[in-house]
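Every protein chain except one is present and positioned as in the full complex.
Going by the order they are written in, the chains are A and B; count residues from 1 in each one.
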Amino acid sequence: MSQQDALFTYTLRQADDLLILSHRLSEWCGHGPVLEEDIALTNRALDHIGEARNLYTYAGQVEGKGRDEDALAYLRNERQFVNTKLVEQPNGDYAHTIVRSFLFDAYHLPLAEALTKSADAQLAAIAAKAVKEAQYHVKHSSDWLIRFGDGTEESHRRAQEALDNLWTYSGDLFVMDAVHQDFVKAGIAPDLTKIKAAFDATVDRVLAEATLKRPADGFMATGGRQGKHSEHLGFILAEMQYLQRAYPGAEW
Amino acid sequence: MTDVKNLEELFQSKIDAEQKIEPKDWMPEKYRKTLIRQISQHAHSEVVGMLPEGNWITRAPNLRRKAILLAKVQDEAGHGLYLYSACETLGVSREQTIDDLLSGKAKYSSIFNYPTLSWADIGAIGWLVDGAAIMNQVMLCRTSYGPYARAMVRICKEESFHQRQGYEIMAVLAKGTPEQKEMAQDALNRWWWPSLMMFGPTDANSPHSAESMKWKIKRQSNDELRQTFIDRTVQQAEVIGLSIPDPDLKWNEATQHYDWGTIDWTEFNNVVAGNGPCNKERLVARNKAHDEGAWVREAALAHAAKKAKRKAA
Partner (left out) sequence: MSNNPNNWPLWEVFIQSKRGLEHKHVGSLHAADPQMAIENARDVYTRRQEGQSIWVVPAGAISSSQPDDAAMLFDPADDKTYRHPTFYTMPEGAKYI
């Protein structure tokens, strides 16, 4: 794989994570548990889609084949998407939504912080903007997880269930394949074992306060980075891409 | 008795002198009731209005449109919230108000009982529905009740991009492929008359209007606002090459306004009575969100109580 291909793939991985998570969060818009939280969740969806757009645009430039953000988001199929399996998981109840975001946030913040020092100036610039947003995201999702864990019996049970169900997908965030290894060497991407250490620290701190139990690191359902997804992604894309597919080449 | 009469005179003299009424001021019970009814209906409309548009967030045709629509629907939630807050200054809690919506007792704008069938409907809603709403809202920025007027000022400021993004969608579709243009025209055909109905019954048939005008809750009549809306919108449709679905539409040189056809009030009354295409779906969706959010709201309260207790100990 050329350096250019690798940078393209690496940028796409981050963009896909953010777009798919944003899409999932946007499904809540108008259906949130309380008006204030509906607004808060939409803010997160907007932050994620904003960062995704910057990354897609950059990925398109790196690739150099004239693909813009929409070509990358709307005209690739399931096997070409390289997001983690975590972000494509269905919203479930609000505990599942919060836990999914919490696991992602606990990874995204240290990743963004590390990327601000990337040898690639554009990735560093995009990350610098994302750091502030990611700080708020971690706070938002941890606050809610703590409320659930240390709230009522029901909320505690739901939060623990969500954590147990989603934990297996957290492993996908830390897969270090050849693309990633090369980039660590070149100083473009951070070593994911370091990001994992920061993730663990956040998870342990928050779960302790939430009185929730950290699931064992057993089998991890990975494969997203290679385009081997759960069945959910196909449905997301079918819905998301429908207009672009139905009216090829149209402007909107 | 004379006391109340004096108070009413004093109240009316404040209104006539263009002074705002504030929450702690004495006000006729009927003024309070009218405001509660109107503001809560308005709030419900914002919140129910999130549903038909929210439908298309996951299907928006590109990332720019997706972000815009998200931000727009989010604004509606904010507007609902500002209005529920204004309502609370009149002594009814948000929960009471929302319970009335969920039980089907309270009304909201009937326009949101129509379905969004194509992407062009998102354009039509922004252009026509928000356009019609803005007419009303600009007037309400000067309404006599202070908290309502302040909420409306904030809403108008935010709302100004809503109509423009909708018109932009329509403009792009209208000069797109033949299929896209057809989509835009079809949306205009379906949303035109319901948008005109948004201004409410004709002045002759408007039961609350005279009193609301006297109290300066309203400052322009339904028919006046409707006419201004038509005059402006016809021109905008011409610019993008779409046609208004009204064979009777004709410029009247003498009145300097458009003459236009007749609203099908049977349809209007039917939708208001609950027989619109989506009345049931909208209430089911609101009830589902409310019910499924109950444990979330409880958990937050329980945790806050625990934290406060630990802090006190």
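Note that in this section a contact is a pair of C-beta atoms (placed from the backbone, for glycine too) under 8 Å apart; a residue touches a chain by one contact, two chains touch by 3 or more.
Being a predicted model, the structure only gives us computed values, none of them experimental.
Of the listed residues A:E78, A:D143, A:D191 or A:E209, the one in contact with the hidden chain in the full complex is A:D143.
In the complete assembly, the contact with the undisplayed chain comes from B:E22, out of B:E22, B:E238, B:D264 or B:D291.
Only one of A:S22, A:N43, A:S118 or A:S170 touches the absent chain when the whole complex is considered: A:N43. Residue B:L81 is the one among B:L81, B:M198, B:I217 or B:A289 that touches the chain missing from this view. Considering B:K33, B:H257 or B:K307, the position touching the chain not shown turns out to be B:K307 (whole complex). Mapped onto chain B, contacts with the missing chain fall at residues 22, 24-26, 74-75, 78, 81-82, 85, 88, 91-96, 150-151, 154, 158, 297-298, 300-301, 303-304, 307-308. By the touch criterion stated above, the residues of chain A touching the omitted chain are 34-37, 39-40, 43, 139-140, 143, 147.
Everything that follows uses one rule, which is that only the chains that are shown with their structure count from here on.
Only residues 19, 23, 26-27, 29-39, 42-43, 45-46, 49-50, 52-53, 56, 69-70, 73-74, 93-94, 146-148, 150-152, 154-155, 158, 239-240, 242-244, 247, 250-252 of chain A touch chain B when the two sit together in their complex. Taken in their complex, chain B has these residues touching chain A: 47, 50-51, 54, 57-67, 70-71, 73-74, 77-78, 80-81, 84, 119, 169, 172-173, 176-177, 179-180, 285, 288-289, 292-300, 302-303, 306.
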